[in-house]
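Chains shown are a subset, placed as in the full complex.
As written, the chain order gives the labels A and B, with residue 1 at the start of each chain.
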Amino acid sequence: MQYADIINRWQQVRQRSVAIAAPLSAEDCMAQSMPDASPIKWHLAHTTWFFETFILEQFEEHFQPFHQDFRVLFNSYYNGVGDKHPRPQRGLLTRPALDTVLAYRQQVDARIRRCCDSVKDPYFFQLLELGLQHEQQHQELMLTDIKHLLSCNPLYPALYVSPANPASPADLHPLATTCAALAWQQYDASLCEIGHLGKDFCFDNESPRHRQFLEPFQLATRLISNAEYLAFIDDGGYRKPTLWLAEGWDWVRQHDLQHPLYWRPDPQGWQEFTLHGLQALKLQQPVSHLSYFEASAYAVWADARLPTEAEWEYAASQHETEGQLSQLFDSCWQWTSSSYSPYPGFVPATGAVGEYNGKFMVNQYVLRGASAFTPAGHSRNTYRNFFPATARWQLAGLRLARSQQDPEE
Amino acid sequence: MQYADIINRWQQVRQRSVAIAAPLSAEDCMAQSMPDASPIKWHLAHTTWFFETFILEQFEEHFQPFHQDFRVLFNSYYNGVGDKHPRPQRGLLTRPALDTVLAYRQQVDARIRRCCDSVKDPYFFQLLELGLQHEQQHQELMLTDIKHLLSCNPLYPALYVSPANPASPADLHPLATTCAALAWQQYDASLCEIGHLGKDFCFDNESPRHRQFLEPFQLATRLISNAEYLAFIDDGGYRKPTLWLAEGWDWVRQHDLQHPLYWRPDPQGWQEFTLHGLQALKLQQPVSHLSYFEASAYAVWADARLPTEAEWEYAASQHETEGQLSQLFDSCWQWTSSSYSPYPGFVPATGAVGEYNGKFMVNQYVLRGASAFTPAGHSRNTYRNFFPATARWQLAGLRLARSQQDPEE
């Protein structure tokens, strides 16, 4: 990438975070609705902390932190960096004020720009790219976290006042296509390769590229729609233990779950909470905000299963040339049946940055694709998203798979 | 009270709430540090809700609520009023904004003022007084709650930038007197009367006035100081089970408590978090922010006990004429050994307002006196404050008592 391109990309990514927060008040940016979610202000500060801690501390001459205590306040989970503010208490940080955090961003941006002029070490630019990719991940979380926060308010406030408002990023939720009949794409048995290839950026968990053997399988050419999921509910899906994984059934009973996270029953039909407020449920759109447990139960009910991540990635790479599949990256993340674990030969990055991915490889399930909340340019076939089986506040839906005897056998 | 006096008092009390919030940002006013505490914004709204719900709804012609959903959002615990927003989620109400709540206050103030001109029913003025007394109680909670919130921030921000700043209510913490040697005031056995007398306002829990027989006792003429409490700590007070009530000991072990809530160990001596930030512990001042359990353990260690509320009230009424005691109302609330229970013949107020006091009369202990955070004019001998035995975030200290054989026997 050319120098001008880097600076350009730098500015675009950093500005988009501020743009996401723009329609929000300082109060909106302060609250934390659950330990899994973070305040918008914290996201704005933490992504800046990442650049200050992992890049400026190493590459800036006469390094002086913006504020000494921010090293602890905005550390998320890096034990290699030292102490961290307890995650469930991020919503108590009324100070520093949002304005101070925005000033922090500006100051760090200026310092990074100066380093770009002077530093020649390629590792500097690798870390810079990592920081931008990291920030893009947080941009998606900003949207899922503010959506969750607003959904906890009985007033159901809308982040975007009107879809027609030119200032609002209405394109964040463009799921308007009509739903075709569910079709299946067939894949023969094959020894495939998965994992990142080439020189472009990837996270360490996408490598090394390696071989996997796939028995023959089929993949649905589109995601499951709200209408289809409603049929599952109407058939008593949330009341039949035989459809559920045992742990999922206990969890569903304990929380008395009866529908996806943001659905609201209403005398006039199902409503769904969105960033534009409470709206009539759009039946033709992909169902989203499902947990792994719900996705799995639906698949059992539909006499199918979730794909493995290798199946998904192989099919997605085929799609690049043959185009059989839809809704791979533009609607919802897609749960796979694959536990998040290291690829054979996986080596975490060195230093504190090595905590980025590897240490979470337990009791989480991989999601593939991308969602309407994913920043442009931040998706690829090999990308591995991951969440625990109970996570519902992400834009996660499902694409069905089926095993099938290899016709050659 | 004359009409002009009522309007005057009305304005003073209502303005003081806004004044307490004045040095705070909208972010500061939004956060809730624990389920027991509430956001400042919530206090500002709830005290207004009290007037709108219990007075305007009944006395205003063509009643129109400021906002239909506020009836639920800002109901604290009145089942008679209907649903209420869950207490632990008060910190998620980023909307309505602080500005909207301030507008809500102004609108209700104007409507109340209009009613004052037209309504003649004395019950209207009784409820008005109840609403003001209620707001004064919340003014004290605003200070204890914001203190707790700021103490959770590792930056230990100060609410009042400097004691010398004329804009800051430095008088809220005027505990500057030097500590005299502990002396004991003797009270003979007597059949006394306690409970409210006269026509002035009191809460329902202060009545009816009734007789109690007191065996002879002694009361310390001042509160226990930080220096004295430090001696208790240094003597291993937090490590000796024999000093503690059994439930208190389990609680101290479970939370590994070793000092009062806002004390912080420091190489240069104990620090204490205050509304002016972290400061060196003032040894001559009364120890505060004690739980009932800590107060009780100190009393056992000091070979004394806590007074009963009848002993306290009787001594305070004697003091009015004879002046033997100090620090009754100007420093800290004083834990008594009395469980919060109804006086003989107690009858709660009718209607939803009857939930104000009576339903809390279990597993709480009475505190008497008042604190440096108590609004001027809001204290009296018969006032019954109450909190659970583990509450530490209130300005609660202790005054020792001793039983003694009646010399006449």
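Keep this in mind: a residue touches a chain if its C-beta (ideal position, glycine included) is under 8 Å from a C-beta of that chain, and two chains touch if they have at least 3 such contacts.
Just so it is clear, the structure is predicted and the values come from calculations on it, not from any experiment.
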- prompt: When 2 copies appear, how many make the full set?
  reply: 4
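The rule is short, and it goes like this: only the chains that are shown with their structure count from here on.
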- line: Taking each chain's centre as the mean of its CA atoms, chain A sits from chain B at a distance in Å of 46
Field: Residues of chain A that touch chain B when the two form their complex
entry: 25-28, 30-31, 33, 69, 72-73, 85, 89, 91-98, 149-150, 152-155, 157
